[in-house]
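See structure below.
A single protein chain has been omitted; all remaining protein chains appear in their positions.
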Amino acid sequence: MMTERMFTSNAIENPWVRTLDSLKKTGYKFSRNWLSVLGLVMVVIIVFLAVFAPYVAPYPQHAGKFVDFKNKNQPPSWQHLMGTDTIGRDILSRIIFAFRNALLMAIVVLAISVPFGMLTGLTAGYYSGTWFDTVIMRVTDVFISIPPIILALSIAAMLKATLMNAMIAVTVSWWPWYTRITYSLASSIKNEYYVQAAELTGASKIYILFREILPNCSSSLLTKMALDVGWVTLVGAALSFVGLGEQPPKPALGTMIAEGVERMPAQWWIALFPALAIMFVVLGFNLFGDGIRDVLSPEEA
Amino acid sequence: MSETLLDIKNLHVWFKVYGGVLKVLNGVNFNVKFGEKVGLVGEAGCGKTTTMKALLRILPNLALIPEGDIFVRGKNILKLSSIELADLRGRGLSMIFQDPTSALNPVFTIGQQLYDIIKYSAGSSGQKVANKKNVALSALHEARLPDPERMLDSYPIQLSGGMRQRVCIAFAIATARDLLIADEPTTNLDVTIQDQVLRLIRDLVEKKGSSLILITHSLGLARETTERVYVMYAGNMIEMADTSLLFKKPLHPYTQGLLASVPRLSGGGFAEGIPGRIPDYRNPPPGCRFAPRCQYAFAPCTKAMPPLIDAGDGHQVACYLYQNGQEDRRNA
Partner (left out) sequence: MPDITHTNNNILVAENLVKHFPINLSGIFKKRWIIVKAVDGINFSVKQGECFGLVGESGSGKSTTAYMTVGMYEPTSGSLVFKRENIARPAVKRPMHLKKDIQIVFQDPGSSLNPMRNIQSILEMPLRVHNMIKKGHSIEKKVIDLLDRVELPSHYRFRSPITIGGGERQMVAIARALATDPSFIVLDEPTSALDVSVQGKIINRLIRLQKEFDLTYLFITHDLSLMRNVATKIAIMYLGKIVEIASTNEFFQKPLHPYTQMLLSSIPILFEEEAKLKPNKIHSIGEIPSPVDVPPGCSFNPRCPFKKDICLVEDPVMREIEPGHYARCHNV
């Protein structure tokens, strides 16, 4: 009640003024916690590197078919900040390109699993207690119990092991979590008085689902999405570690670690830096997700 | 001042938020004598809960106290360490909250919670309390709860709202000796139960000789239960008097406005409330915080917050209308 700035009537009529103020407030809420700001910085770095990889990586050609046996297994130096791998490629450049694949995977997986999971959870939650709810939630239970790696292995066994198939595998095992979370939120929100008021006035079901219930789920969903970018990256790395997903010579964080594991501890940099990169991604998105949650929670009076 | 149990002097409490600082308490003066029943009346947002939290030192981290003192039995509690504070809390003060359902832990029985309280009430002296069960049973009995033996093994969810509140009262009296703070103890209860619970509080307090601070927004309750009443508005005590005097002759325009807004049982209708809203604590008015809403506001009202002025018979009012006999201004 006290936190809204008192505008003069005229100023607030201007939509630009409102937008600006709302942005400022978002910025303030976000910056309350320095860790979230740190997370934001990390996320910006990752995204920047991924988008501008060919221009930022010191040796962009190393990300493709490239061998330089003279330079293999070099420890970190000024020419190769993270050293070179077993066939002479610059690890830093490959990591930067690997970010591209990681983010791409995350985006694709989330772009499919979130809407699907959210829709199923929303409708199941609204109709909770009916057969509709039971059917959807039991199907969800089945899918939740499928581990992504086993599924990916099966798909790879049947089809080829490619990035696309890895993404399919992860998506299929990812959407049920969104169903669950939306379901539990929706089934409790539907009992709130403001939803009752909409129903009693005769609003359509679509309206109630998307304009009354869904906005109140947005905080949890968006936070989870931010965190999930990190987790999908981790799962993707696990898949490529065992040889599924993006195939060499295209760089993938998991593959790079797999290649470097045999060389531990002598050529420690080959495995360590990709591992740190994964940690960077997961940590960055986690902290950023915390910030999102703080921004989106409704203001307390 | 050996008679005075609690003395809050000129207390200021600020909260840091987006866009500035909320200057909630603006120099609160409040005192309670031993064995006295004092009411604190005010509407939502006036700062009464903040005052109590400051007294119990349970303000959140973003609160600061730039000025003011709180003396309990002569000791300035704002300067105590947490050990000394725990001692004070265990033996001297206890509080009953508005919602008995959330004040009771649903996963423990009443008995378990009561034993915990009795155990910790010994404070830092470390003495073991012999025979906790007897103490617990007598507390439940004093709170007029039926079948205290069975009550010890019951869970809060098995009890009605009125009984839960009585359990909270039992918790409070099991150990409190000096001061009981009741923060809107009957707001969530039914009208006929409210009556019972208030009578219980009053009788217990009188029997033990403890002091009572009754915080409420209901003027009627304050009138029936207390001896002396403070009226609070936007972070200041704006009027204080013996209960019967206050309701017969309210002086501050805010108090008058409040009393006029109460619906009459005689059917005479009631006023339209008080125009305006409580001030924005980030940008409070420079002088009297009620001035923007006050129909009698004049020159000094915008300069500085009026102090509590003595209007005779122990009646104090924070209003410039009563300085130097300006009272005629109202009739002009």
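Going by the order they are written in, the chains are A and B; count residues from 1 in each one.
As a convention for this text, contacts are C-beta pairs under 8 Å (C-beta built on N, C-alpha and C of every residue); 3 or more make two chains touch, one makes a residue touch a chain.
Since the structure is predicted, the reported quantities are computational estimates derived from the model, not experimental observations.
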Just list which of the chains on display the missing one touches. A, B
Tell me which of A:D68, A:E199, A:E259 or A:D294 is the one touching the absent chain. A:E199
May I ask which residue of B:T4, B:S138, B:S154 or B:Q196 touches the chain that does not appear here? B:Q196
Given B:L219, B:M240, B:C294 or B:A318, the one touching the chain that is not displayed: B:L219
Give me the chain A residues in contact with the hidden chain, please. 1, 3-4, 7, 9, 12-13, 18, 192-204, 207, 211-212, 215-216, 218, 298-301
For chain B, residues touching the missing partner are 43-45, 160-163, 190-196, 199, 217-221, 223-224, 247-248, 257-259, 261-274, 277
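Please note the rule applied: only the chains that are shown with their structure count from here on.
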Could you list, by residue number, the parts of chain A that touch chain B in their complex? 1-3, 5-6, 25, 28-29
Residue ranges of chain B touching chain A (in the complex, touch as defined): 17-19, 22, 45, 280-283
